[in-house]
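Here the complex is missing a single protein chain, while all its other protein chains stay put.
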């Protein structure tokens, strides 16, 4: 099976040859790969080099925590790649974004109003949890849709706080 | 439910009153009892005193490891107690005892012969495992039945080594 | 002399105190909220009592319930740890009233140092330098403050009189923006402490936060145990501390140490306490505040002095003399503490909750971990996100950094996100290694992207790992489908039932 794996806009062509070999580009590498005690912690011995990493599926991509660095990894197999190519490769833009509470907490301040234009990275709301104030930022430019909470309100995890058009 | 629980020949009458209370003798005690992270490790808060213990079922009795001491605990409910009383309370003696290898290893020496009389505590066989020589002793007086292994032989865990009549 | 200590706290510090008691043969009583039935302090204590629901104000902040437990259990001393009731004068006073030994300073010392304005006034009287700012003031109006501000000079800080943890604090760059900031600072202080009073302080630029540990017995002996460098902060929360500070030389250490001792004496201090200083680029230092309790970062001082600070607190509270004179305190090597928080450094340090499913502690030479969590324990949103303190000792600062790097690499916590990668990136930072940082360093001159070199060199490995995991999972699910297909053909009905109930 061949995969196209993308990290930081760089593509890697990785072929799973058999249980103990992979091919990356034109290099054939020996792999010895094990999950550690039933956890999403993986030990990889790759041509003798020993690595350990925490690998799990994120919202869209895979996430890899390796030697203090976190990587968002996109993995497609050949079929998926072909499908995407056929569709013209256009990445969907826009659509509505719903900001959900990442954890239970108290809304300390709402810094945007409905209809207001916001920039990517702009702080929209401050949520207090675990004695810390957490700034929730806009993931992209847009205009504010419905604001469903106000300062002083307690919210549950995953509760929708506001929407961004 | 009432239980008769025996440790070191001492009997305790323990009644499970409800989820949070037990009665032992004529004392009513408050209990708060939890298994720790899905392990046979139990946290008990008994009238405010906090205990932690490793409790598991042994071959016949329950075993409790508490503050560096190990207890063999026999537990009977009322029905079992009545049945045993009806049977006359006689404890079965004798029968054949099969000595099984407690772990894989190498038989270093067999110190008994078939037909030989042995005393309780007498070393019958020496098994080497984990670089240590382990003496396997007679659990009671008796005479040797079949001896199934000889010195120099490798044995598997639970393999029957010899029998005692 | 007490023989049973109630620990009015939770988490790693409750465990720390229970350990010290146990090593002195003193019995321990834990208190716990409904969220903490399985917490380590409950498991390790001799006795444990439920005191209420998860939120702190219904449990760990309920002095009345804690006194009930003291009575019921016969505990004749209380150790407050840090946070919660540790710096509450009324709590300490109530202990005295009930004939319970409060393991800490006298209520009057807590009061004198708790009100920031009063603390400033007290130490100024003792001739101790403070950051220039408003003096001798309890209740200044906005007009008063706006008048004084230009005399202090900009930039300056508005700070809450009852403050702590950065709450009610505002940085002011000019007189124009000051009225708005005053209003918001007062509002925040009012909601956080029930006291809207604020004062002004000159903003020391490029400042370092360096604090001195002091110990005092009830016979008037006061000593210091050297300093801790605490400038690695984010939003006024300390993230890493080290001792000694690479910024101080012996002469300055001696000078600041003796002033720390003098500050403690100024409020007739007993037990362990910490004097915080700001040190500017030119090595001028200013008294900032005194923490009248055991400090989170006390272990680094223990590592370099060999003094068990909590055991010493207990001895002092039992009415004994200090075990050490100032001359007997020797500093040996270098210690660093990383605070391991359940928060995601790749996502704005957002707190993270969940069950810890797996954990592997770094161990071996020169490594100490103080923690209250273990595999199977649930991190809830009710309390502080600090779940462990990783402390290392080395003969030199360089050795300690290398050892910390090794220990961070070994530390595995699965189930919640932690700031371990932040500390790893910090250990690789050239500025940190060179000792070139101030209290603004993390916020202004540090980024998780700093480790860009190692990032790209490991990207291929990350790609391979993710691909292998993804491949394995798709193989597994394919097998599951195949098994189901077979089941359906053989046991059509059963297969469907099985899927229905999965």
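For reference, chains read A, B and C in written order, and residue numbers begin at 1 within each chain.
What we mean here is this: a contact is a pair of C-beta atoms (placed from the backbone, for glycine too) under 8 Å apart; a residue touches a chain by one contact, two chains touch by 3 or more.
Predicted, not measured: the structure shown is a model, and the values here were computed from it.
Colleague: Give me the visible chains that the unshown chain touches, in label order.
Modeller: Hidden chain contacts in the full assembly come out as A, B, C.
Colleague: Just to verify: which one of C:171, C:249, C:268 or C:395 makes contact with the chain not shown?
Modeller: C:395
Colleague: Just checking the interface: what residues of chain C touch the absent partner chain?
Modeller: Residues 15-16, 19-20, 22-25, 44, 299, 302, 306, 308, 310, 332-333, 358, 360-361, 363-371, 374-376, 395, 399, 402-403, 405-406, 409-410, 491, 493-494, 497 of chain C touch the chain absent from view.
Colleague: Touching the absent chain: which residues on chain A qualify?
Modeller: 32, 34, 36-39, 43, 45, 48-50, 52
Colleague: What chain B residues would touch the chain not displayed?
Modeller: Here the touching residues of chain B are 1, 3, 5-8, 10, 12, 14, 16, 22, 24, 31, 33, 37, 39-42, 44, 46, 51, 53-55, 62, 64-71, 73, 75, 102-105, 129-135, 137, 157.
One rule holds in what follows: only the chains that are shown with their structure count from here on.
Colleague: For the chain pair with the highest number of C-beta contact pairs, give its two chain identifiers.
Modeller: Highest contact count belongs to chains A-C.
Colleague: Where the CA atoms of chain A average out and where those of chain B average out, how many Å apart are those spots?
Modeller: 53
Colleague: What is the distance in Å between the mean C-alpha positions of chain B and chain C?
Modeller: Going by mean C-alpha positions, chain B sits 48 Å from chain C.
Colleague: Where the CA atoms of chain A average out and where those of chain C average out, how many Å apart are those spots?
Modeller: Comparing mean C-alpha positions, chain C is 30 Å from chain A.
Colleague: Using the touch rule from the top of the page, what residues of chain B touch 2 or more other chains?
Modeller: Touching at least two other chains: none.
Colleague: Which chain C residues reach two or more other chains?
Modeller: Nothing qualifies.
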